[in-house]
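Written out below as structure tokens is the structure these notes cover.
The complex appears here minus one protein chain, its other protein chains still in place.
A, B and C are the chain letters, set down in written order, and residue numbers restart from 1 in every chain.
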Amino acid sequence: MSMKVNQMKVKEKMTVQQLIDEFSLSGVLGAGKLAKASNLLAEMIKDEETAVFLSLAGPLVPGGMRNIIADLIKNKQIDLLITSGANITHDLLESFGGNHYSGLGFDDEKLNHGGIGRIGDVYTKSTDFEVFEKKIAIIFNKIYEKVGSNPISIKDFLHNIGSFIEDKNSILKLANQNNIPIFAPGLIDSMLGLQLWMFNQENNLILDATGDMDDLSNIVFENEKVGAVLLGGGLPKHYTLASNLLKGGVDSAIQITMDRAETGSLSGAPLEEAKSWSKAKCGSNLVSVVGDVTILFPLILAGALDKIS
Amino acid sequence: MSMKVNQMKVKEKMTVQQLIDEFSLSGVLGAGKLAKASNLLAEMIKDEETAVFLSLAGPLVPGGMRNIIADLIKNKQIDLLITSGANITHDLLESFGGNHYSGLGFDDEKLNHGGIGRIGDVYTKSTDFEVFEKKIAIIFNKIYEKVGSNPISIKDFLHNIGSFIEDKNSILKLANQNNIPIFAPGLIDSMLGLQLWMFNQENNLILDATGDMDDLSNIVFENEKVGAVLLGGGLPKHYTLASNLLKGGVDSAIQITMDRAETGSLSGAPLEEAKSWSKAKCGSNLVSVVGDVTILFPLILAGALDKIS
Amino acid sequence: MSMKVNQMKVKEKMTVQQLIDEFSLSGVLGAGKLAKASNLLAEMIKDEETAVFLSLAGPLVPGGMRNIIADLIKNKQIDLLITSGANITHDLLESFGGNHYSGLGFDDEKLNHGGIGRIGDVYTKSTDFEVFEKKIAIIFNKIYEKVGSNPISIKDFLHNIGSFIEDKNSILKLANQNNIPIFAPGLIDSMLGLQLWMFNQENNLILDATGDMDDLSNIVFENEKVGAVLLGGGLPKHYTLASNLLKGGVDSAIQITMDRAETGSLSGAPLEEAKSWSKAKCGSNLVSVVGDVTILFPLILAGALDKIS
Partner (left out) sequence: MSMKVNQMKVKEKMTVQQLIDEFSLSGVLGAGKLAKASNLLAEMIKDEETAVFLSLAGPLVPGGMRNIIADLIKNKQIDLLITSGANITHDLLESFGGNHYSGLGFDDEKLNHGGIGRIGDVYTKSTDFEVFEKKIAIIFNKIYEKVGSNPISIKDFLHNIGSFIEDKNSILKLANQNNIPIFAPGLIDSMLGLQLWMFNQENNLILDATGDMDDLSNIVFENEKVGAVLLGGGLPKHYTLASNLLKGGVDSAIQITMDRAETGSLSGAPLEEAKSWSKAKCGSNLVSVVGDVTILFPLILAGALDKIS
């Protein structure tokens, strides 16, 4: 059953939703997929039976998306966050008064000498990390006083950190306040993990690597349906999908990535592949858009918010 | 001089311009580049000294962007079009009553048997091409009656075709009416080129391959400044930049492409490379955004239209 | 019918053919596709009924592949060449004593001031182009003396240039000597095209844009089968495939590209898409490998040469 490709119209004073409606009328190539993703996101958020799992890989907090994630938590538009350790580290960096910067060039040896770390065209300052190190050690101490050497799950560890954060824009604080669990199976591979290891030179705060899986599994089974929003690939994408394996897979998913399928790596794999593994249900609603998350997700989300308001 | 990355905000009822302003406040990664491109496009269009050259590669007319290009011509927001032959063919296909379609699947042998041609997830029907063949032959005849065997430049050939089109949404017709020249140095490599060859089995309508360069060069020299908007790469990108070589290069350029730089191919080359060749001026304002043209250009343009209104 | 993935072995003193045999035993991901491409190339070259069309896009001559192309012509392992104008220009540049260079950095404004043009990490010198301009003008003159203002096809134009080249490694000279036709539908979009336009400020050497299509079509119909070897995408890829449209498509094809499919552009399109258009036969043998042509084609070819020796 073929449909006609309608030629899009662009005009002054358009709202994002009007633009996405034009994409929808066209229905093909990237624009068509973006419109489908935006509509699916609106459905996921609106549907009370669907738990929305948000997966974050890549430098999303350094890349200007911290408030967007924070608002999704604050408004309870997502039910669960799975992220790299880096995004947590950078959330804390800002909570402790640090910032991310732009405009510092691409001479990495010079940046090194100036105490500047580079992530694409985003930069951090070592002075901000020094503050981070001091403040996070204080928080580790408070948690250690509470749990001692009893192994603690990464989810509970992050929930605890969130309880000690004052910054009202913090992803960790808002997740704590709103009881949105954060999973970060690769947490240890981050500056936060490094600091924990340093803390443990004289302490014994043990993160139990498998400790989260009971909680994650329970959430999967407690919810009628799961919708996954996969920003970037990596371990967060895999963990998000794999956590649904025992229940036959997610019911819907949106993926935004620039990685490609041909290498066989999961990061660029088509969502359909997840069906073969029962990580996405046969018949599930799956939409992939190829492109830059910092452009595409705000666009998709702005359109979806209009649809659900 | 470092700047702070501001965390973006997304909310209901946003206009495209508000979203791009958020991208601008962040200023980094894809979002930052997109905002710069949108602002630069607004500047190019507003500046009366700048002639805007629009280059089209890839299936933009089949991909829903015909009206967008047509409106840029109608509103004289561009001064010159450089395109693949395919986009012209597909403009004519729609002018003659044909359409582009979606939703026909990916079994190419089955599509072949059904007379369907596939371009990604866009489709054409052979019945529409049959109409195209008949109607374009009539137009060739009219042009041949007019010019005979005197070599004609591709630009003049396309201008002539435009004069015989009735469809008021046609890129070719609007370009004719508004005196926007269309250049298509690889025209012959298209269904339009194929039909011309067939027509010439019994006629002798000669396209002079170098015939356009005087006109193109004159336009370059007549204008104080040139701004290039490069949608996709390929021959149109190269021709657009190379046409400015004799005057030291374009003054500004925007490029949207998914191709990558590492192969050395021009399609994915960074715009900066054009400076070494004097195809972009040293000191010119150059912005590249990586991604899908059907998403990014409508977004960039909608933002720019707000800025200039 | 599933097959087992054999784990590859790598050892000292391997021949390229042994490495490709390991790829073949594995049979999956990039390695599997590369082995299939190498085996298919051997078949195409060996099969006397198959005419091999080689399509060149991207900076292959600047990128060190000039001898490889020249040898394929000299050994009559290909029957026809379709190329961008740039590869012809760079072949001539070397024929006239110029070179391509490496190691000159990435500061494009500085390169510009030093008269250096950049193509990725390959460089040209303006002094070499000055020699090119003088010598090609002499050749244009000789051709103009011969053909005058009678429109000449691009194929014949290039054949004529080849007859005036002395460098025995020249692609153009070898093609002339071995009667391998060269097609370059976008020739005009190159430094060679620019020089022709300059020559025509005082002369009238007319390239007939559609002039090649009779010859190309005849070659397609004269050969029992056509095998296409598509290095890079662009106009050469399209022209190569489209030239086979009237006979129902190529019988086999190999494509090496880094472009991706999602934009719908032909450069990154899967070869299977060509079946829908009758540019590749239903049932044809099509192999795509994603990667850098300068690595993959020498590898594929070295393996194929062993198979046919």
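Just so it is clear, a contact is a pair of C-beta atoms (placed from the backbone, for glycine too) under 8 Å apart; a residue touches a chain by one contact, two chains touch by 3 or more.
Nothing here was measured: the structure is a model prediction, and the numbers come from that model.
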Legend entry - Option from C:L29, C:A137 or C:I219 whose C-beta touches the chain left out: C:L29
Legend entry - Residue, one of A:K155, A:K173 or A:H238, that touches the chain absent here: A:H238
Legend entry - Missing-partner contacts on chain A, residue numbers: 57-59, 62-63, 84, 86, 108-109, 111-113, 116-122, 151, 154, 185-189, 193-194, 196-197, 200, 206-210, 213-214, 217, 232-235, 238-239, 242, 245, 258-269, 272-278, 282-283, 292-293
Legend entry - Chain not shown, touching residues in chain B: 28-30, 260, 262-264, 290
Legend entry - For chain C, the residues touching the chain missing from this view: 1-17, 19, 22-23, 25-32, 34, 59, 62-68, 71, 94, 99-104, 120-123, 169, 258, 289-296, 298-299, 301-302, 305-306, 309
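Just so we're on the same page, only the chains that are shown with their structure count from here on.
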Legend entry - Chain copies touching (chain B, chain C) - same or different residues, decided at half shared: same
Inset, instruction - Starting from the mean Cα coordinates of chain B and chain C, work out the distance between those two points in Å. - result: 25
Inset, instruction - Name the residues of chain C that each touch 2 or more other chains. - result: 260, 262-264
